[in-house]
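With one protein chain withheld, the remaining protein chains of the complex are depicted in position.
Coming up: subunit A.
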Amino acid sequence: MDVDVVVLGTSLSESITAAALSKAGYKVAHIDTNPYYGGDDASLSLDELVSWADERKADNDASSYLTAQRKRFSGISYFGTLPPQSRQYAVSLQPTIIPSIGPLIDSLVASGVSRYGGFKLLERVAIYDSPGIVKPVPGSKEDVFKNKKLSLLHKRRLMRFLMFAGGDFENKPELQESESVPFAQFLEQKFSLDAEAIQVIVYALAFCISATDRTLPALQRIRRYLRSTGRYGPSSFLVGHYGGLGEIAQGFCRTSAVGGAIYILRRPILSIASAPSETSSRKYTLQLEDLQEQLQGDVLVGASDYFQDDNTTQENVVGEATSCSLARCIAIIDRPINFSVSSSNEQPSETRDISVDEDGSGADSLEVASEVDTATLIFPPSSLEGGSSTVSVSVLITGEGSQSAPRGKWILYITMPLIDEQDTTETAEQLLRPYLNATLSLGSRSPEMSAALEPLFTLFYTQLTPRNYSTPGDAEPLSSIIHSGSYAAYLPEIADSASINAEKMFWRAVKALKALGKYPQRSQEGEEEKAGEVEVESMWPPLEYVEDNDDW
């Protein structure tokens, strides 16, 4: 089998790259050793999740890919019994929320892959306050207006900051010489905000990981999230159906197959040789298990776990500078989480608003506590006894609304960035148990009942960033082996950094192929096949015009 590019691994960034190369007219083969699409971003059924964990826990002989994976996914432990209907769950190995404006949504639209997937708006973002209680996050004018807890003066200051953050602040005087100071310090000095408002902004609006996060990138994130509101609804964020990124990755694979790419799953790679074989002039030859035919290609794009150490140089990794190792917990629960705000600060919007409309439409404004289906909870540093004093921990809850669990069941994802040396001496379970318990304490309004809320199934593990990670320099190296690196650590940035990585990998692959004299076999206009040197002009060729059905 003879192709221009072999893509190894079907994580989101690799799948986007494969789809773009395939649509541009290159011959692509896309390989994954796993029996499912999505690689480290996959959406798995519960049965698949357990075998994923078991394979990585075991120490039997394994392919080089699995050996590499075992080094990266460690401290795996799980508890409880699997609930029935395993296939009705879509558990994400890469839980995330996706801003409505950004590189991933752009890629989905430009590639046409958006038609393969669905999304649910994130309902709420809240901050953990005390056992059983969360604080609302005033992230918009309406939230600030309605919030009964903020004083008038703080409403004004918070709004002034939100207006600043939503605008073009790059050359504003407030930011002069403050771009690199810790974000909290900037907020205190330039906007006279109090500690509570600062905590909300730093951890629940900018999703900072620790108090050392710098001002400019945090502001840029907030701006994008503020501008994302209203595109698809009142929330800035989307949660993908059926487990999110894994499902989206599969959509890109589908598009790339439509463009002519060859797909081979569940076949471990036995060898990658750089000497051309007798039958082909291509640079690399791959031998897959149980597949007689060899695979030849000129450029290899893939996850680091697929390559032997000696193939890797620092320059050919396309990764994100803010990535870090993570402690993770995935829990399945059968009672809803309540985002109750303390009753003293959020009365029903109007006390005289008690009379419910005849048509009942006034009922929802009376709710103080509300069950959430798809929501995010943030634990800032030092907010939890027994928790971290340095990093912020995020919880993503997904339920039936995001098509990822059957009715009456929810999946909790708890993620803790590991930036401290000392964190790595403790297991994921030790680190995350307190957060799991605190989240479960929101499962009911009475403290007696909260003791009873136990997950049906819980999995803990630590995920290290891919090896050979490096920060790519400005110079674009010319290499025919391109490693897809890690994603950003900020909860809402993961999907977009996958898309950004993919775009870089795409152009590096195009450049490497051009250097070998290889051009797309199909011109972008969809005209007659043309031999010769067709330049690739854009990552996504224009979509075909679809006739709108106007009715007269």
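Keep this in mind: contacts are C-beta pairs under 8 Å (C-beta built on N, C-alpha and C of every residue); 3 or more make two chains touch, one makes a residue touch a chain; residues count from 1.
Please note the rule applied: contacts and distances are computed from a predicted model.
A.B. asks: According to its UniProt record, what is the protein name of the omitted chain, chosen from "Rab-protein geranylgeranyltransferase", "Exoribonuclease phosphorolytic domain-containing protein", "Replication factor C subunit 1" or "Ribosomal RNA-processing protein 40"?
C.D. replies: "Rab-protein geranylgeranyltransferase"
A.B. asks: Among the options A:56, A:124 or A:155, which residue touches the chain absent from this view?
C.D. replies: Of these options, the touching residue for the absent chain is A:155.
A.B. asks: Which residue among A:57, A:70, A:146 or A:214 touches the omitted chain?
C.D. replies: Hidden-chain contact among the options goes to A:146.
A.B. asks: Across the whole complex, list the residues on subunit A that are touched by the chain not included here.
C.D. replies: So the residues of subunit A touching the missing chain come out as 141-142, 144-146, 152-153, 155-157, 159-160, 349-350, 352-353, 355, 357-358, 361-362, 365, 525-526, 542-543, 545, 551-552.
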